[in-house]
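All protein chains of the complex are present and in place, except for one that has been dropped.
Chain lettering (A, B and C) follows the sequence in which the chains are written, and residue indices restart at 1 in each chain.
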């Protein structure tokens, strides 16, 4: 059962949903155009396999998609909600935040809302301000939500499977740039990625780079460059943003004493702020130099490639931040 | 023009809107039940004075309230949007975040969206999970939004006036517990509170307490207790959360070397995280002890008073945190 | 914009074979008594709850449904335990009619141990999942899409149950009303949508804010079959609900009931409704569902004393319940950290 195979992030996501739907008849998916395979092909073939009742095309009604998923989750099914672009989830915030996240609590534990909200996030394809956002920090702020952000094919599968089995509402952020990325993926129905456990994507002793989603790969690229210059960066892929693996970060910091947090989202009030704050509160005396955060400036995402590019964190920016830290 | 008078926070808010409506015929307000004075009396008498076209009752259509305000803001008026409870603003997030916040940018500077969204926030009256939230950190994360949170009658007036005159969308968070609170308020049509400037609500040399909205008063209460024990706390009322007065916080920290951030909102990914992160990045060497944040645990807000109380930051919790800091 | 006047014929539009008239002439007495009892239990429960506000026993808001009792009672008479129900901020009537324990409800309103939601929800989130009452809701119209989803699950699971979804006239101005009804019809789901049209949206007259012919016309434009009835006439509600539930269970798809009624009191338990036209209120309250039902009982030759006995029983029950609830212990404050989520919940403590 420890075998693996190589596949893309999107293939891994399809496999995860297929396996969970085979395993549990109460799992179903709903969203616009799923019958055609979804905008990114992440449902390809599934409607043929499971029929239109379990891979359900819906009206353009995001509020109803989310609200209906909650109703169906509270009454014995496990809906997987497709939001198409994370930005459109903003049409269903009441349903997710006021309703789904709080149902279990408000009703004194009577309700369970085992639903997964899949939100393709991030800058991709030059789609400008309303098709490119990364709002993970919002969800981490909301009691009742689990927040996941796979960076690899392995975790695209393992976290989607874990999310479907989770009894609470999960927001699963899939980065649009990662769909074609290949990686080793564990075989086996129960090869879940544990929720709340970070992955040390590269180990190193000089500095800790904490990241998640697509930015993990920019950190790894930066670590390669740094290694050639004699700096060993440890790259932590958080994978789960709530609950998140504080211990993994703290442990790395005790070793390195230096921290750069890298995110695609707007830096201001991004999830990196929470990490920085927790580290400042908890590991003050371990820190040999100030924490740094890299992210997008507080600017909407523009259309023209060369403008969009200005907002992105590059491996060069990461290496510069690392050198500043190591030298201070 | 430097005269002042004493009034309540709600009276100050009414006065601000009245003055701005007298001054500028393009200012108008819209929301449910405004003709009856609003849920908290914050529109009392204004429909009689200005008529139902300028103090407009609306259908229960939060998305349309916000969307219409944006349309009206882009075409020569200055709408003041009443959301009744901040929680209901979650029914209009697309309109605020995808549309209003980005209009100026997406359209390359052609648009202006001078609207004010008034959101009564916070725990008050035991209204449970869907009527008590404080989500200011969300708004600070969104490029294009200005975010204000008056803690005093003076700023309830001065910031609402400043918000109305601002050419960009402003989210103004008015805390429900503060409506009856009295204070000195500056007279004069142009007695604005500057956006982006903090107020040192109490000065002290031993530790910096940074807060905003209702929690400022808990900090002041804690500072009184601490003073009686020989600890001089400086209390900074941020007032503006975006832009926020980093310099005021940094300057205080250079003096005190110690920081406790106090918020009512959920601590995780709350705005306190951003403050902590900026301080950790910028003032590392000024810090004599770890930063601390106090806020709500990551729990929906329960109904029963004794349960709700568990989530609230008290002056005792603040003094305890201060003593921990001062002693370490 | 004027509301269309009550059209008695509409009551029969659903194809009920003259049953209503039958009932009027020759009612099932035990059923009618039961309706009367249930309506009075709701009224007594809410009257006690309103009185409890003055006694400082109710920490939050309550929204009484006094005057609207015939709607939940008539509808819930056709729901079994496995049928589901979703409600609004004004949800005590629906919850009681569905069969919830009244003392657990009162305890919930008082924020005590043993409340339906452990004191975490209060009136606006009252719920009893054990009898299929899936919650009141603090957000107007939010229950509509959730109800559609619950019905979606019933269909996926091959159940032959229905979901009753109650909401107000004001709720028909919110987007989820369109999205939820279109959803239910598109997927052909077993939902009974019940619009309790009490003419008011909080402190604003709904007619001033609702364009077009009204809720039923809207529902019809989304393809739903429906009826507009006098929601203060328990027999009309009983009849219409019977037909609607039968139609849904026979695979007729979602159904819409527009029930014209009136909110006797203010928007909340402490609102004197001084903004309301006195003449309007007086006229409307003359059509009181409880009084009308009592008249029907009298007509059916039920004695004054029997009628009074039902009233007194309901009043006594709720008085006792209020008293019990007011002596119930407070919840253990450590439960505040429970029921958040399985993962990451413990860590949320401080």
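Just so we're on the same page, contacts are C-beta pairs under 8 Å (C-beta built on N, C-alpha and C of every residue); 3 or more make two chains touch, one makes a residue touch a chain.
The model shown is predicted, which means the values in this text are computed figures rather than measured ones.
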{"item": "Left-out chain, listing which of the shown chains it touches", "value": "A, B, C"}
{"item": "From B:167, B:184 or B:224, residue that would touch the chain that is not displayed", "value": "B:167"}
{"item": "Residue, one of C:27, C:67, C:175 or C:289, that touches the chain absent here", "value": "C:175"}
{"item": "Contact with the hidden chain (one of A:78, A:104, A:118 or A:131)", "value": "A:131"}
{"item": "From A:36, A:182 or A:254, residue that would touch the chain that is not displayed", "value": "A:36"}
{"item": "Absent chain, residues of chain B that touch it", "value": "26, 28, 53-54, 56, 58-59, 61, 63-64, 66-77, 79, 94-95, 98-99, 103-111, 143-146, 166-168, 195-196, 242-243"}
{"item": "Residues in chain A touching the chain absent from view", "value": "32-33, 35-36, 57-63, 87-88, 91, 125-131, 267-268, 297-300, 302-307, 309-311"}
{"item": "Residue numbers in chain C that touch the chain omitted from display", "value": "1, 173-179, 181-182, 185-186, 208-213, 217-218, 220-224"}
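As a working rule, only the chains that are shown with their structure count from here on.
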{"item": "Most remote chain, CA-based centroid, reference being chain A", "value": "C"}
{"item": "Centroid distance [mean C-alpha coordinates] between chain C and chain B, Å", "value": "37"}
{"item": "Distance from the mean Cα position of chain C to that of chain A, given in whole angstrom", "value": "41"}
{"item": "Centre-to-centre distance between chain B and chain A (centres being mean Cα positions), rounded to whole Å", "value": "30"}
{"item": "Where chain C touches two or more other chains at once, by residue number", "value": "115, 117, 119-121, 125, 137-139, 175, 340, 344, 347-348"}
{"item": "Touching two or more other chains - residue numbers and ranges from chain B", "value": "87-88, 91, 128-130, 268, 297-300, 302"}
